[in-house]
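Removed from the display is one protein chain of the complex; every other protein chain stays in position.
Order of writing sets the chain letters: A, B and C. Residues in each chain are counted from 1.
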């Protein structure tokens, strides 16, 4: 049957997960509660609100990333359709950037399978070593570890770990991630420090949320960052200058300065 | 110069609007603050947090809308790329659905131009009458008014108005919207009640936020609703049945039940 | 170095793959040649033009598919941005629908590895049996085989096979696909007939084109089909009625007929 448990509509009422949108939700719950109501049918519990806020803040933005550039370049061509610019910025949220928390969550879940919830540190380190070794042997990517800019460690990790400790959610997935970071230097030619994708993946698992939440929360958070870029691009556009800069990298192109 | 005020990156630090992401934001501000930090460089003030939460909750979802259907149909073909499904669901946020709060905000801003901030109810009603009459004569669309399902009035409007009153943000834009609703029945053949797009447009104007925020907040909020649909589609898919249902509307198609 | 071999620009000239766009391409080559010039730097050779035309015609459209519905539902919300509607329709071209020719091509390439180019029919049948058996055992999907509507065989296959025979491109990949179809009934509980995604995958391999061409040609072809749907949606819209139809499937929704 074609139906959804998410929402219904009549002439006089809209419900979301069985709650009256006008009578029980608008003005009564905040957005982070609403995220869980839409997906799980209930508002946040326990540490969820703090952890989800933390994830959304973390992934929101960090400047001129490929995602922000794609959005700005799209806005430049179609300023009348800002939703298209935001969508373009989200479309790169795949396995390499911005969406890799989903892959990290899947990987950490696989690594944790078989480990007891109260696994000792030794068991976790051993499992991490075994898992990373096997991934390397299989030439499989190690999601959630390594960073091409933050070579000595992702600066967000201590802050994220702090939230996990404070909220009592530093669970086996988190510990596995940190253990993989620790053992990575003995298995690869250099240490692969835990990155934000890994931490977000662990946080989603630590709350027991559906796996789609990992990449999904990144999309919600980044949506806000891209909105910032579009507002800035409208006021102080860089798209034209970026295009100019790119063309000037190759002598075969000869274009007027900032295209005149 | 190609730069952004939104964020910077070094090997050891990421800043967003001049604040250390790890040291000042993660675990210290919530997502609604972060939305304004990314766009305006500062957290919420006064009524902003409550009003923005209200907008995000309002636009999040209301069941099997065109936006949700587009996302689910896309997920059906490419479940390995959920970001593409979310993007597809956002792409329809244009002037007709989901994005019309931007058009409503532009229209209300235009209608309010020339009106003093402390305009009397009579001045506002007069301006509304004049404006709606002119739009009708010019065959220009009246954004933020009328609804094809909620013929007697959008049930969200009283709740949204309640938040505006409670937070002291029922400003001239809001009043113009309500006055246009009131006079519409004498100018068109039937009353065009204020709708959610109109209210969200008025709310963004009442906070003095950039106009891009109107459609932009709708994108952020809807992103959460679409995530809910994708999670549900994975567990209880309706895409195939929907396709089947559509084909059966035309006798020339003959397909096996639910495509066998 | 940031450069592309695809095109260059000066104030007076644009080149594509080293050819003057104005002097050597416009009005002198057709679009199918241009597709290969953009990707490979040369126009079609031998059977390529006929086979590529065949692929593009095949994938162009076949009515109210999920792809066409997603485009129409998006157009409904944002008619001012038809590019967003077309993009929404393309986004579902993943591993399940519309994009599965890429997965089929990868699978057929893997299956053909080790088989000599002049493999006998017996060798091919044996390889097909072995490969399908292994995929089944590994619970891996069998791309390019099976169809949920055309249970007795995809009607496009004989026509596509005819083109392959006529153009002398019915190579080992094609033969493997047909052999997998043949042996499938003895390995699965029912025959899984070769489908169009499989044939397009085989055709791309038979021409020795880059694998990205498989899904890529589907995108180009479908782009034309989606354009047709948008033109029709503008003239004879079905979006509203489709939304209405969907809501009526669930008694909890109560909406005015075609939303009044």
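Observations on the model:
The rule is simple: contacts are C-beta pairs under 8 Å (C-beta built on N, C-alpha and C of every residue); 3 or more make two chains touch, one makes a residue touch a chain.
All values derive from a computational prediction rather than experimental measurement.
Of the candidate positions C:155, C:168 or C:256, contact with the hidden chain is made by C:155. If you put the hidden chain back, the residue from C:111, C:183 or C:242 that touches it is C:242. Taking the complete complex into account, residues 63-67, 69-70, 73-81, 84-85, 87-88, 91-99, 148-149, 151, 239-240, 242-243, 245-247, 249, 253, 255-256, 259-260 of subunit A touch the chain not shown. In the full complex, subunit C makes contact with the omitted chain through residues 1-9, 11-14, 16, 21-23, 25-27, 29-32, 34-35, 38-39, 50, 52-54, 56-58, 60-64, 68, 81-84, 86-88, 90-94, 99, 102, 149-152, 155-156, 158-160, 162-163, 166, 210, 212-213, 215-217, 219-221, 223-225, 227-232, 234, 238, 241-242, 245. One chain is missing from the display, and on subunit B it is touched by residues 1-4, 8-11, 15, 78, 80-81, 83-84, 87, 91, 246-247, 249-250, 252-256.
The definition used in the following text is that only the chains that are shown with their structure count from here on.
When chain pairs are compared by their number of contacting C-beta pairs, A-B comes first. Chain closest to the overall centre, judged by the mean of its C-alpha atoms against the mean of all protein C-alpha atoms: A. Between subunit B and subunit C, the centres computed from C-alpha atoms are 35 Å apart. Rounded to whole angstrom, the centroid-to-centroid distance between subunit A and subunit B, based on C-alpha atoms, equals 23 Å.
Each of the following residues of subunit C touches two or more other chains: 78, 80-81, 84, 87, 91, 246-247, 249, 253, 255-256.
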